[in-house]
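Take a look at the structure set out below.
With one protein chain held back, the other chains of the complex are shown just where they sit.
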Amino acid sequence: MDLTELYQDLILDHGKKPRNFGKCNSANHDAKGHNPLCGDNIHVYLNLDNNNKVKDISFEGSGCAISVASSSIMTEIVKGKSEKKARVLLEAFFKMIKEGQEINKADLTEDEHIKFSSLAGVGRFPMRVKCATLSWHTLRAALDNEKKPINSEIID
Amino acid sequence: MDLTELYQDLILDHGKKPRNFGKCNSANHDAKGHNPLCGDNIHVYLNLDNNNKVKDISFEGSGCAISVASSSIMTEIVKGKSEKKARVLLEAFFKMIKEGQEINKADLTEDEHIKFSSLAGVGRFPMRVKCATLSWHTLRAALDNEKKPINSEIID
Amino acid sequence: MSLKDIKSKFPIFKSNKKLVYLDTANSAQKPKVVVDVMDDFYRNKYSNIGRGVYSLAGIATEAYEQSRRAIKEFVNGSEGEIIFTKNSTESINLVATCFSKFLKEGDEILLSEAEHHSNYVPWHFLRKKKVNIKFIPINNDGELDINKINSLITKKTKIISIIHISNVTGHTSPIKKIIEIAKLKKIPVCIDGTQGVAHANVNLKELDCDFYAFSSHKIYGPAGVGLLFMKSKWLDQFDPFLGGGGMIQNVDLKNITYASGVSKFEAGTMPSAEVVALKEAVHFIDQLKIKNIITHEQNLTNYAIDKLSQINDVEFVGTPSSKSSLFSFNIKGIHSHDVSTVFDQDHIAVRAGHHCCQILHKKMNIVSSIRVSFGIYNNKQDVDTLCESIKKCKKLFKLN
Partner (left out) sequence: MSLKDIKSKFPIFKSNKKLVYLDTANSAQKPKVVVDVMDDFYRNKYSNIGRGVYSLAGIATEAYEQSRRAIKEFVNGSEGEIIFTKNSTESINLVATCFSKFLKEGDEILLSEAEHHSNYVPWHFLRKKKVNIKFIPINNDGELDINKINSLITKKTKIISIIHISNVTGHTSPIKKIIEIAKLKKIPVCIDGTQGVAHANVNLKELDCDFYAFSSHKIYGPAGVGLLFMKSKWLDQFDPFLGGGGMIQNVDLKNITYASGVSKFEAGTMPSAEVVALKEAVHFIDQLKIKNIITHEQNLTNYAIDKLSQINDVEFVGTPSSKSSLFSFNIKGIHSHDVSTVFDQDHIAVRAGHHCCQILHKKMNIVSSIRVSFGIYNNKQDVDTLCESIKKCKKLFKLN
């Protein structure tokens, strides 16, 4: 297993300088996620407008490079998408990480596709899968209006 | 190991028809013993007169043949002896059972010696040692005016 | 794999050729596969679980959770409702202690007279809160008097905790009926399944009880591991039982929040190798098929009771119509410990005593008894050896 595949420049960059970090204005959905193994916490905020579009999305929390990069990339990709599309994407993300299945290119722009796929390498590091998936699980919880914090230990 | 050595006629007889059974009159010392493994309980009563002689002694309780026979034989042998002698005998009993050491013949009459020694075989059945020693431990507790019940699990 | 040559799968019977092991209800012997996996884990893969990011720890954690899933499937439980404890005793203590917050003075707990001490003492502790314990009576056959249940349940009954299969008489309690009755009255039910699993068909989804406790070491798995099935609504409502590492979410000087799900109830380091090897025990039973095991053990019980009935002075402790894999008896006039010593000379291992069921023994007017309990490795020859030894015993004690 090659570490440079896991820690690609793109991931290191998002890990160090996360985008959409903080609490976004006008959030009308949010959810918390917790990874008891790492002690990492994440809070995802989003605004679903009247057309069920993710008008804005952001996150707060601390974690490892993988976890922060995954959250940051997630917010970038999901912002502006419909709720339905967001759900398709999160399922695709789990499939990619857990089953190594590539995402349908038609679903994303080229730039989005590169970002999304940069996290594929995590699948080869089983102990780190939860780091990458936590933010996506929490996104789902936010869309579902789930009040109980997500516990990645139980879910994955 | 020969079972007939353990279950001698003398032991079977005392096991079935224990002597000095019940609460003796005028007891001024008593103690309780408990074997948590068997669930067996014993209560030893005795009367120490002004000359520190065991004027009377008896026991109550239920247990296996070894335990009842040992109690019965103990009361027969100790009755009429001085407290000091009783303590010598109980040490000799432990030595016989645990170290296989024969008792000094001078300490007992021939009949007493036969009875006392009939229990020597128990030493070769480690799981039954506590059955034989419980009554003697309880005798010591009675002489010591020990109020806490003897627990053979802890002592032996 | 068939039950015919099953003895060969248990190393203990190779090193102790004459051993007639009739004490499975106390603790079961271990199949070679179970010991092999545990041994391999300790030698070549040892790691604590859940707390390390490195490969050994990752592999251990995965194997540990696989074992949880295997147990879940084996008793047809639900995802995320199987808690690991140290033994069935701890499992029941956990339920009683955590449930106590719902109890107030005058409330009632319903048990039965057949309970093992581990399903009575933890509830007895709650008497400090001035709650009352009632007991469903057993009759002379050792059977639970199901007709009495309705009159014993009152508005104050807050929980019912019942043994699944008696570890003295082998009687199977009518737990399905009890759970149905309780459900109508919205009373939660805890089942002490320690003698149920591996000897009866346990289907938790069908049973629909609130709690079900058992032990690994009694189902051919390693010691040091207990199991507790707990419906998820209780996972949320209960406060934690033991506090420590692994069950927290956030800790500061003033306050502590707890992990959710089963983690909340698993504090401190669990025995990883033992849990991992438990999966092999479950797999082993599955391969033999539980229905074959039930038939095998019930046949042996019937055969044994039949043969022992023909010996004078043998007195059974209850004669329940529902037979499982065990029964108890006395030889009139001989104390159970003396009998056991004689048996031991013939390499027969049975348990003698009150089997942690003093109430049942007192009810039957006895102090102790001999228990014969079968496992998958027993056969009719074991019973024949037992009968010969009983006769020897009687001769030694001059009975005829």
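Read from first to last, the chains carry the letters A, B and C; within each, the first residue is number 1.
Following the convention adopted for this analysis, a residue touches a chain if its C-beta (ideal position, glycine included) is under 8 Å from a C-beta of that chain, and two chains touch if they have at least 3 such contacts.
Since the model is a prediction, treat every value here as computed from it, not as a measurement.
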item	value
Chains still shown that are in contact with the chain withheld from the display	A, B, C
Touching residue (missing chain; options C:272, C:325 or C:369)	C:272
Selected residue (touches chain absent from view) among C:70, C:223 or C:366	C:223
Full-complex contact with the absent chain, from C:6, C:71, C:109 or C:356	C:356
Interface with the undisplayed chain - residues on subunit B	34, 36-37, 126-128, 148-149, 151, 153-154
For subunit C, residues in touch with the removed chain	11-12, 15-16, 19, 23, 26-27, 29-30, 32, 34-35, 38-39, 42-48, 51-57, 86-90, 92-93, 96, 113, 116-118, 120-122, 124-125, 135, 215, 217, 222-226, 239-240, 242-248, 250-253, 256, 267-274, 337, 340-341, 343-344, 348-353, 356, 358-359, 362
Interface with the undisplayed chain - residues on subunit A	1, 3-4, 6-7, 12, 16, 37-39, 62-66, 125, 127-128, 131
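Rule of thumb we're sticking to: only the chains that are shown with their structure count from here on.
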item	value
Busiest interface, counted in C-beta pairs	B-C
Whole-Å separation of chain centres (CA-atom averages), subunit B against subunit C	38
Subunit A and subunit B: spacing of chain centres that average the CA atoms, whole Å	77
Residue list for subunit B, restricted to those that touch at least two other chains	none
